[in-house]
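Please find one structure pasted underneath; my questions will follow.
Only a part of the assembly is drawn; its chains keep their places, and the rest are absent.
Here the chain labels run A and B in written order, and each chain numbers its own residues starting at 1.
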Amino acid sequence: MNISIPPAPWQVQQWLNTPEPITLAGLRGRVVLVIAFQMLCPGCVSRGLPQALRAHSLFADSDLAVIGLHTVFEHHEAQGSRAALAAFLHEYRIGFPVGIDAPSAYGGLPQTMQAYNMQGTPTTLLIDRKGQLRLQHFGHLEDMELGAAIGRLLEQGTQG
Amino acid sequence: MNISIPPAPWQVQQWLNTPEPITLAGLRGRVVLVIAFQMLCPGCVSRGLPQALRAHSLFADSDLAVIGLHTVFEHHEAQGSRAALAAFLHEYRIGFPVGIDAPSAYGGLPQTMQAYNMQGTPTTLLIDRKGQLRLQHFGHLEDMELGAAIGRLLEQGTQG
């Protein structure tokens, strides 16, 4: 893991797959995996989201929360609506909560994407049980590396 | 190959990636690979379209024409617009011509999809040099099998 800093707050316009909005404060005590994606991003569809689904399944009985963040910064007409995203989540059987990153008032990158200075999609975040951002990675992480990082953070939470 | 019948005409609302509409008559003399897909169909995105792109590249110097047909039968609000499809083709670097199957006046399956009695997406069609429909397959075909079918049809055209 490459950092240990307080994460910027999430600016989410709407949530799907969850009855209640999700907040960083509400996740305190759990390890959090965030996958920032766009539904028309090939690397997200072929690698990032399938990996997040594997993590969601593998760690189902642990304290890992898996959260999607739809950070639309291009093709707004095609992927900017809640309906388009809902259809996508349905077809790809993505059952974990997904927030729609709030668009910027000035166009360009949406607000959370900007606050984290993300370089594109997919971007993976890991937040530890104490609420610190411990990893931020643009592009693909190998499964073994992501698994090891999650394993370390889960273990930290259970000790001293 | 499992059939040899005249193909139903294509009912295409709009074409992308081509300056002129494409017709079965205009393709006579060439072998034609058609991939019927939806942009939010996971099997199309992960297997059918990458395969069509491989065929497009492998047979670039031959008489094979590769054509996409966007047969939207669900999630119209998400994938029914030309803009959504154009964004998708751009992101997935699909450069071959793609026609938007004409919606039915009564809802349900679009017109070409109905005329071919397609069961879903992806569906692969192969048309021979004489304009006969020789193969129609719903789901995935292995690359070797599709290659063999194309090879046979290309060879037929150069003899007798």
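As a working rule, contacts are C-beta pairs under 8 Å (C-beta built on N, C-alpha and C of every residue); 3 or more make two chains touch, one makes a residue touch a chain.
Since we're looking at a predicted model, the values are computed, not measured.
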Ask   = So we've got 2 copies placed here, but how many does the whole thing have in this file?
value = 4
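Here, only the chains that are shown with their structure count from here on.
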Query = Quick one: chain A and chain B, Cα centre-to-centre, how many Å?
reply = 35
Request  = State the interface residues of chain B toward chain A in the complex, per the touch definition above.
outcome  = 40-42, 45-46, 74-75, 77-79, 81, 83-84, 86-88, 90-92
